[in-house]
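Here the complex is missing a single protein chain, while all its other protein chains stay put.
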Amino acid sequence: MSNLTLLMSQTEQALQNIKQQQLPLLTQTTDWQSKYRILMQLGKGLPSFSPELQRDELLIAGCDSKAWLLHEFDQDSSRHYWAFDSEARIIKGLVTLALCQLNGLSASELTQINFQQLFALQGLQQNLSPSRQNGLHAVIKTLSMQAGLLD
Amino acid sequence: MSNLTLLMSQTEQALQNIKQQQLPLLTQTTDWQSKYRILMQLGKGLPSFSPELQRDELLIAGCDSKAWLLHEFDQDSSRHYWAFDSEARIIKGLVTLALCQLNGLSASELTQINFQQLFALQGLQQNLSPSRQNGLHAVIKTLSMQAGLLD
Amino acid sequence: MNFDLAAFRAEFAFFDQNPDWVYLDNAATMHKPAAVVAAETEFYQKFNANVHRGAHQLSQQATQLFEQSRDTVAAYVNARSREEIIWCSGATAALNQLAFGLMGSVLQPGDRVLISAMEHHANIVPWQFHCQQHGVQLDVIPLTVNHQLDLAEFKRLLALKPKVVSVTQVSNVLGHIQPVAEMVQLAKAAGALTIIDGAQGVLLQQPDMQQLDCDFYVFSGHKIYGPTGIGVLYGRQETLELLKPLLYGGEMIQQVSFSGTTLNQLPYRLEAGTPNIAGAVGLAAALRWLQQWDQSAIALHKQQLLKQLYEGLAQLPGIELLSQSSKNAGIIAFNIEGEHHSDVAALLDQQQIAVRAGSHCAMPLFAAMHKNGAVRLSLAPYNTEQEIVRTLLAIKQVLEILHG
Partner (left out) sequence: MNFDLAAFRAEFAFFDQNPDWVYLDNAATMHKPAAVVAAETEFYQKFNANVHRGAHQLSQQATQLFEQSRDTVAAYVNARSREEIIWCSGATAALNQLAFGLMGSVLQPGDRVLISAMEHHANIVPWQFHCQQHGVQLDVIPLTVNHQLDLAEFKRLLALKPKVVSVTQVSNVLGHIQPVAEMVQLAKAAGALTIIDGAQGVLLQQPDMQQLDCDFYVFSGHKIYGPTGIGVLYGRQETLELLKPLLYGGEMIQQVSFSGTTLNQLPYRLEAGTPNIAGAVGLAAALRWLQQWDQSAIALHKQQLLKQLYEGLAQLPGIELLSQSSKNAGIIAFNIEGEHHSDVAALLDQQQIAVRAGSHCAMPLFAAMHKNGAVRLSLAPYNTEQEIVRTLLAIKQVLEILHG
């Protein structure tokens, strides 16, 4: 359990850094090569799951690379937190991008979010390959379910 | 057995009559209505199978009306004879037409016959419906097998 | 309500190509409007790729088209969700999936399945085969003297507590529309799963799964203006989950190892191998095309043709009508007294009237009617009044030839 708490707080901290340092770069870049490079950098910033946390029940079905999502609802603050890891770098980057927007939101804030638009930021969506899109849909679905937005 | 012999000889006699009286009419007619009328007349001339001769093992598979074919090889004369009956009148007429050309032939004479052309006489084939053609193919196949031309 | 028959008919290149024919074999297969052929062609020329697993946008496009086609079908039949629509190669494949898939999971030895004497072989023989293999009893709803399902007998047989009831919405021989909504309710009340063979019924009106409330509904694309090789198995999600897949391989699998295999979720779990992608796209095009027309006007036109044909036939001497004209989906089965159905069909074919003769894959129905076959005239909305006139004249001609 302390493993887990550590991961959640490290993730939250990493996201703050990413938001400040890397996200602005992503907005400024125009060529796809650099976009992908930054995206993968983003992902690298997010802490990995230790082997004992890479549990099957955290796996997201529908990703063609293995991807794990961990969700925590903080009772005190009534806020949702996630941690994420994936074998594949691009998907990890993309989900990091999403978590930059989602982590720490309350349920009512989450309902304001257009989940389909999470990856549309910075004109990235048209550059996304479909298997990534499929995987992302699976992630979105899981995220929304965990946030209580779907059942 | 005598039942059967009777049928074979009646059939042979009927075929002789048909050849003399009705076949020439068929050649002369040009409108399809009359052709079909004569065709069905031909068939009527051929003796029917008595109920005890309408045996399942004489049935021709592949006809969409029930049709029975009986074959006899006369050892003395080395000639092939058939008798035929069908629930449907047009197919009976057509097979009668064929038997006019086949009955009483020897094996070597039969090999001279183009079985596919049996019903092509008098320009009838193009007027034949396909289910009839399917049925006729089944009859031709059985006839040829019985004549030892196929195995 | 105005139905522009000329415009409707102009959608079908077949009639231009075969101007001399009257096509009354619509229950066997229907013709395809230009939109269907165009959709398949466009798919192959622009979007061809395999679906679901490609790592590229072409595959994604194809997948989207394919899955949108599923959405079209789901909306057309008013399914609760897209997962309730399973692609298959046709009604026969769907019924086989059901008969196979329910054995062992729902049906145990000693259980009963109830079908009717009016079924198409595709809704008989799969049950015969699998019921026998699994020691399940197959019961048959008999017909009334009017060649309708005997509802009193149906209720009596329901009392035997069948686990599954599988009946046709419309007799493919007689055209008689069955009271399937009522039968579904009765069957459900008796605790049975319900299957409706919609191969002929899907054209009656847009089917509404939530209203009909059956557990499964099947139909073939080629009988509703669509391509061959594609069909639909509709099922409620809970009941689809009960089905043991008939086919294994491809998208239906999640994980394979030699120690065991786990299956994917619905709808993929029941769709093994590369699907008929172009066929699915074509079927969706057919449904979208069909919905552009005024449905009640189409139905009315077909009913008018049916009336014209039925009354015309009834006036001819020696015609034995097996079909009734009321609650009829547009099919008339008849015989000429004393004549073999195949002779009648041959003489109609000679006049370029395309009909069907025989037992129409419904031998038990003919056994129940004590007939060995019939001539079947089956109508579609693209048929015309003039065609019915020509057909009736042709039948008169047949009568003359046969009796002359």
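Think of it as A, B and C in the order they're written, each chain with its own count starting at 1.
Everything that follows uses one rule, which is that contacts are C-beta pairs under 8 Å (C-beta built on N, C-alpha and C of every residue); 3 or more make two chains touch, one makes a residue touch a chain.
Remember, predicted model here, so these are calculated numbers, not experimental data.
Trainee: Among A:A88, A:L102, A:L118 or A:A138, which residue is in contact with the omitted chain in the full complex?
Mentor: A:A88
Trainee: Which is it among C:G101, C:G279 or C:G330 that touches the chain not included here?
Mentor: C:G279
Trainee: Which of these, C:G101, C:G175 or C:G229, touches the one chain of the complex that we don't see?
Mentor: Result: among the candidates, C:G229 touches the missing chain.
Trainee: When the complex is taken as a whole, what residues of subunit C touch the one chain not shown?
Mentor: 13-14, 17-18, 21, 23, 25, 28-29, 31-32, 36-37, 40-41, 44-46, 48-50, 53-59, 89-93, 95-96, 99, 117, 120-126, 128-129, 138, 140, 220, 222, 227-230, 246-250, 253, 255-258, 260-261, 272-279, 342, 345-346, 348-349, 352-358, 360-361, 363-364, 367, 375
Trainee: Going by the touch rule given at the top, which residues of subunit A touch the chain that is not shown?
Mentor: 32-33, 36-37, 40, 64-66, 87-91, 127-132
Methods note: only the chains that are shown with their structure count from here on.
Trainee: By number of C-beta pairs in contact, which chain pair leads?
Mentor: Per-pair contact counts point to B-C as the maximum.
Trainee: Averaging over Cα atoms per chain, report the distance between subunit A and subunit C in Å.
Mentor: Each chain reduced to its C-alpha mean, subunit A and subunit C end up 47 Å apart.
Trainee: Just give me the whole-number Å value for how far the CA centre of subunit A lies from that of subunit B.
Mentor: 81
Trainee: Indicate the whole-number Å distance between the mean C-alpha point of subunit B and the mean C-alpha point of subunit C.
Mentor: Averaging C-alpha atoms per chain gives centres 39 Å apart.
Trainee: Where in subunit C do residues touch two or more other chains at once?
Mentor: In subunit C, no residue touches at least two other chains, as defined above.
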